[in-house]
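One protein chain omitted, others in place.
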Amino acid sequence: MGNLSWNVKSKYIHQLAEKGERQDKRDMYKYREIDIEPNYIDNALGSARVKIGETDIVAGLSFDVGDPYSDSPDKGVIITNNELGPIASPEFESGPPREDSIELSRVVDRGIRESGALDLKELCIEEREKVWLIFLDIHILDYNGNLFDASELALTTALKHGHLPKYEDEKIHHKEEGEKIPLKKLPIENTFAKIGDKIMLDPCLEEEKSLDARITFSTTEDGLCAVQKGGSGSFTQEEVMKHLEKSFDHAEELRKQIP
Amino acid sequence: MGNLSWNVKSKYIHQLAEKGERQDKRDMYKYREIDIEPNYIDNALGSARVKIGETDIVAGLSFDVGDPYSDSPDKGVIITNNELGPIASPEFESGPPREDSIELSRVVDRGIRESGALDLKELCIEEREKVWLIFLDIHILDYNGNLFDASELALTTALKHGHLPKYEDEKIHHKEEGEKIPLKKLPIENTFAKIGDKIMLDPCLEEEKSLDARITFSTTEDGLCAVQKGGSGSFTQEEVMKHLEKSFDHAEELRKQIP
Amino acid sequence: MGNLSWNVKSKYIHQLAEKGERQDKRDMYKYREIDIEPNYIDNALGSARVKIGETDIVAGLSFDVGDPYSDSPDKGVIITNNELGPIASPEFESGPPREDSIELSRVVDRGIRESGALDLKELCIEEREKVWLIFLDIHILDYNGNLFDASELALTTALKHGHLPKYEDEKIHHKEEGEKIPLKKLPIENTFAKIGDKIMLDPCLEEEKSLDARITFSTTEDGLCAVQKGGSGSFTQEEVMKHLEKSFDHAEELRKQIP
Amino acid sequence: MTELIKNGKRQDDRKPEEMRDLSIEAGVLKRADGSAYLEWGSNKVIAGVFGPQKCIPQHISNPYKAILKFRYNMAPFSVDDRKRPGPDRRSTEISKVSKEALESALILRHFPNTMIEIFVEVLQAAAGTRCASLTAASVALADAGVPMKDMVAACAAGKIGDEVVLDLAKEEDNAGKADVPIAIKPKSGDIVLLQMDGDLTPEEFDETLSLAKEGCMKVSEEQQKALQEKYEMEEGE
Amino acid sequence: MTELIKNGKRQDDRKPEEMRDLSIEAGVLKRADGSAYLEWGSNKVIAGVFGPQKCIPQHISNPYKAILKFRYNMAPFSVDDRKRPGPDRRSTEISKVSKEALESALILRHFPNTMIEIFVEVLQAAAGTRCASLTAASVALADAGVPMKDMVAACAAGKIGDEVVLDLAKEEDNAGKADVPIAIKPKSGDIVLLQMDGDLTPEEFDETLSLAKEGCMKVSEEQQKALQEKYEMEEGE
Partner (left out) sequence: MTELIKNGKRQDDRKPEEMRDLSIEAGVLKRADGSAYLEWGSNKVIAGVFGPQKCIPQHISNPYKAILKFRYNMAPFSVDDRKRPGPDRRSTEISKVSKEALESALILRHFPNTMIEIFVEVLQAAAGTRCASLTAASVALADAGVPMKDMVAACAAGKIGDEVVLDLAKEEDNAGKADVPIAIKPKSGDIVLLQMDGDLTPEEFDETLSLAKEGCMKVSEEQQKALQEKYEMEEGE
């Protein structure tokens, strides 16, 4: 960050933004090429590989049966995690930034949890005693920015195509498909970066490193369910509302691309 | 410790001590001003804020129900902890000294445990099956020396005014006061510092950093229950016995100040 | 490793090896003096102290009763661990090399586990419910090379002389000897070091630090049960087979020395 | 479940756009370079600031500006169920967004290669601790004399039943439909912290933002008052 | 339990000396200096290489050569029961023996005071992941342009029923009598990785080694093919 050549590069990105341009010639409100492959992992009963430009991630589901939380005895449990490991980027050579990884997990988790997209009550096996635990794991292979949108897209795809394992005689049969996962809506996240006073969709890594502020909207077919602002800059209320509206369109655009 | 200006300061403190004097003009055997506020935390069923001079700490109790230890199936369990965090002092900027924190917890715990002040048998709900677990947590806000005495004072106050939560139908009702905590005595700790060959009560932080040796007596109305010597210096047996006697008086003095 | 005087020493060890010689005048295929003392720890129901030259270790067994693994409901469980602590060598001053310690535990564990030397079915108390857990702990006091062979020798001795504790009324009586530990064979490990293109038995620490490759054979009276190659060099298939044969002889030699 | 809002009154008798009582005191700690104590409803929060000072470890220092560290920490007894000591995922996220919220208000370029550390201890928690914590931190920074372009004032608004309300209390947060904590720089009204979860239409979201901003302005007044009192006390000494 | 081998055919219809399908692609990651993706039976593995680069932390650097770091890591969803993230004892051992296996093939003395980092992510695991991982790592190192005396190719052989067979599948590994993963430098045939567990006579062990080495030679061909395809693609660009 205090690196000289990076400062020159960052200044250039700011200058481009000033003119409404980006390094890769993209429109300010356009995603990079998106590739979604459901059921990428045969071992997993739900999985997806998602690429947004050069950002490349795999999401996979794992299952267990356990106790419900005492304040929601009739609901299953989801646990969202990610490995933002060193293979994904030389940035992480001296260990991944723990707080970034935690924020990522929590923000994509909120997209799914707060939207009510997943019917947690259908994940209850026996009230107060036994519920499904679904682990939503995100594995990042190549990191060129915008992990929020890519991760949410991968999880939503994995859940949409996913099945619970069979559960018989108190045993989980990981190899056998049980019922479909009760996904009722398709939550999508859209992330905007503010560089100087210009705002753009789907920042790549260099744009992320140059940004002043960042905002992510998590929406379903039905409405807004979560927002997260990041970065050391600020947004006006007008900017927030304008990009929330754009977000609904872009979410619909991504939603259609999920096979 | 290897710091030059600190060495000058420390030498000055030694010179004062030589003359029986202290930086804040205090008598060698006098506490700084003490302020005790019971029930400081509304959320907790037992708590206290204690200031000794500029040392400022909060103690609070938390409760759970769990298994007894197998070698004391009819006794409740207490777990003492402290957070000697960076807010309390710039000394701790690069992480608090773990061994100091552990010693503090263990010494104040012994004051309560070894004195039998808390009747652990009354904390048994069902022999071999269910007992109260009481967490005694000390949170240090401002650190100007003598955490032993301040912490013990805060815990004793919190316990004296504290209640167990209600426990009905295998559920803990954290919001509702149950029975009083079975505190039978009021354990108090008194700490003396030896600087050169002079001994003084209630060391402030700079005195602690200058001390050669330290001794803490833990007493109740009934007698001595724990001792801890610290520091790289030594005490004669006569010094130990003389200050044990003083300790009984000072303990009584503090005990009276607990509301 | 990048240390100059060490490089000179290492070159000397290589030159000696070239001539088929060693610093301590030992034959290439000879162990240092071995000393085995069973039941070294009175508190433990199985223990041994083993010295190979200046390498000095203690192994001790501890016991617990717990759940079997779900995929082997009728078998006891063994857990092998070691403390390659700083007392054993100045090499470890800045913390022991975790990966070496893990490899050691796993390789000696395989010697016992894969050989079937320990009849795990006899460690079952009640199928699916309760089995013996045996902790095999290795404590290294002085480290002058070849921990593999010394550790396996100590564990085999401790197991051979060891007893389970009595188990009555769901309680473990750690002080009372129960049945003998069902050890059916005596697994032994033999380690060879390759320095340049010469191969030698039982490397001391300086030889270990100079070696190009290392190979450990784990055998019982009945045959080969585990192999582990280490180091950045290589072996030909012929070298491997030739030293496997030698290994059977050396294993028999060690086995006879176990009291 | 009892209704959270009835006849325009909330369970604690507040009106929809009414904030819980807020009081702030600056300069409460002796060893910190700056500090503030804050009570907001039943929340009790204390913030301490150290720095600008030598950056430790040195390799994270920045030759162009001071770096900021923020630690939001809950005392074990601050909630009914004991909070296990040490950072968890929630507190790590709050620390991160709080730090980012403060960065644009501070003039960090004056102190290259240094660090400013902010520690906030939540002693008693009752919904809205992240806004309380950030508000206290901002006062503590001013108390420490760290040069600032503007203060940062935080407040949440949300939805309970069908209504948009200011500053959710604990039961309202648990049973409500949405919570939107924000922080602004009062001079410009620019939003420096914004999170939301729940379920809102765009119109409701806009309304919530407006109400939360009004709340922030009230918070800002209390911050000024606290600093003035501290200043007057020092003058009077 | 069904027999693992019957009439000279294994459960998946392979002959004893037959390997599962293997395909390798070089240069699949954009940010790594070298990379490879590998499918071997149902195993899916991706390897990334960074370096030679500045050694961090510096005190572990070596003034005579580059140091090598190897991290074998399983994705949580790569196995039926979720694998807890982070290194465990098994992965630590695999990382160690894999690193040692590569060291003799690389020309590390050209890059004193630097480090080369190899990260292998196992996305789907079905027996033989350490051989798959090492094989992929070797291709990724070549793709990164790290100078090598030779490649490293890995393959296991073992015993099921009474027969020595190549490249054990998952059930064969679980219920078989012995597993012998090895890695060789194909030019010389020298063995750079060798582990074994189970129960074998010396004769069987010798036979197993010979068969595993044959397997490694086939693996080596696939490695060459992958690198050639990558090279041709780049030429064609």
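When the chains are written out, they are named A, B, C, D and E in that same order, and each has its own residue count from 1.
Methods note: a residue touches a chain if its C-beta (ideal position, glycine included) is under 8 Å from a C-beta of that chain, and two chains touch if they have at least 3 such contacts.
None of the values given here were measured: they were computed from a predicted structure.
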Wait, the hidden chain, what does it touch out of the ones we have here? B, C
Kindly state which of the options C:M28, C:I125, C:L141 or C:M241 is in contact with the chain not pictured. C:L141
I'm checking contacts with the chain that's been left out. Which of B:E21, B:D64 or B:E114 qualifies? B:E114
Applying the definition given at the start, please give the residues of chain C touching the unseen chain. 40-44, 47, 54, 56, 58, 60-64, 81, 83, 85-90, 93-94, 135, 137, 139, 141-144, 174-175
Where does chain B touch the missing chain, residue by residue? 1-2, 98-100, 102-103, 105-106, 110, 114-116, 212, 215, 222-237, 240-241, 244-245, 248
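The definition used in the following text is that only the chains that are shown with their structure count from here on.
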Contacting chain B as well as chain E are chains none
Check: chain pair from B-D, C-E or A-E whose contacts match over half of those in A-D is C-E
Looking at CA centres, what chain is most distant from chain E? B
For chain C and chain E, what's the span in angstrom between their mean Cα positions? 27
By the touch definition above, chain D meets two or more other chains at residues none
In chain C, the residues touching two or more other chains are none
All pairs of touching chains? A-D, A-E, B-D, C-E
